[in-house]
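Of the protein chains in this complex, one is absent; all others appear in place.
Moving on, here comes chain A:
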Amino acid sequence: MANVNKSVTVTIPAPGRIPFSFHWLQKLLKQTVVMMVLLFLWEVAPRMGLVDQTFFPPFSIVAEGWWGLAVSGDLYDHFLASILRSLSGFGLAILIGIPLGLVIGWYPLANELLNPVLELFRNTAALALLPVFILLLGIGETSKIAIVIFACLFPILLNTINAVRNVDLLLIRSAKSMGLGSTQLFYKVILPASIPTIFTGIRMSGSASILVLIAAEMVGAKEGLGYLISYTQMNFQIPEMYAGIITIALLGLILNFMLVSIEKKLSKWKENANG
């Protein structure tokens, strides 16, 4: 009997663990290969004349342009300008959106009164309002941060309201049955139950903050990645333009990665569909 037990506990984890780490490595390898193939195509297609080299330079030339911008410090300045704007707008939207959403979600009357207004704003594309923001706030930092706030606010606000309103009634009843008053109920049930949904809103806002900001910077700015792209395009510095685009993609990737990791940590109690 003891013998059987021993052989079971020893053999099961051993073959289980090796393929697992192997699997992980394999995945990384596959993804790298796909990436390399794409970059290779980017390199080869223009050189073979499949696309126009002037408008679509090979990857090595773009990389060279990127390096030039990086070394001169220009890229850093533009990057910094963009990230400061997007983070301040994004941060302010979080600071406004979550408390406001909690209040609106918690009080049925507030929800009833504000719902039509929110629906209207939600369905207004932020960029459509850009001219209004510029008219009212000028083309300086204020209007850019304001439009980022506007774009970020609605995903956060609406997700927070939804989260609060959709807390499982059974959990509320269960907590009430243990004698929790409304303040305690809010802190111990409503808030923790809402966090994953709220964070989905935050993540959506993260991508919106970059998207809207870049567009705003393309329209009117003196620095920032959006400005860099439109400026280099107009001056026919095509490799530099692509360098700007790549930087934005990287910025988006980093931001999303950070938000996803925080989200994972905060919702580790949730059933994970991806295993």
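Going forward, a residue touches a chain if its C-beta (ideal position, glycine included) is under 8 Å from a C-beta of that chain, and two chains touch if they have at least 3 such contacts; residues count from 1.
Criterion: contacts and distances are computed from a predicted model.
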According to its UniProt record, the missing chain among "ABC transporter ATP-binding protein", "Thiamine biosynthesis protein ThiS", "Acetolactate synthase" or "Reductase" is "ABC transporter ATP-binding protein"
Where A:L171, A:M204 or A:V219 are the choices, the one touching the absent chain is A:L171
Filtering A:P108, A:G138 or A:P192 for touch with the omitted chain leaves A:P192
Contacting the left-out chain: of A:N166, A:Q184 or A:S261, that is A:Q184
Interface residues of chain A toward the undisplayed chain are 170-171, 173-180, 184, 188-189, 192-193, 195, 268-271
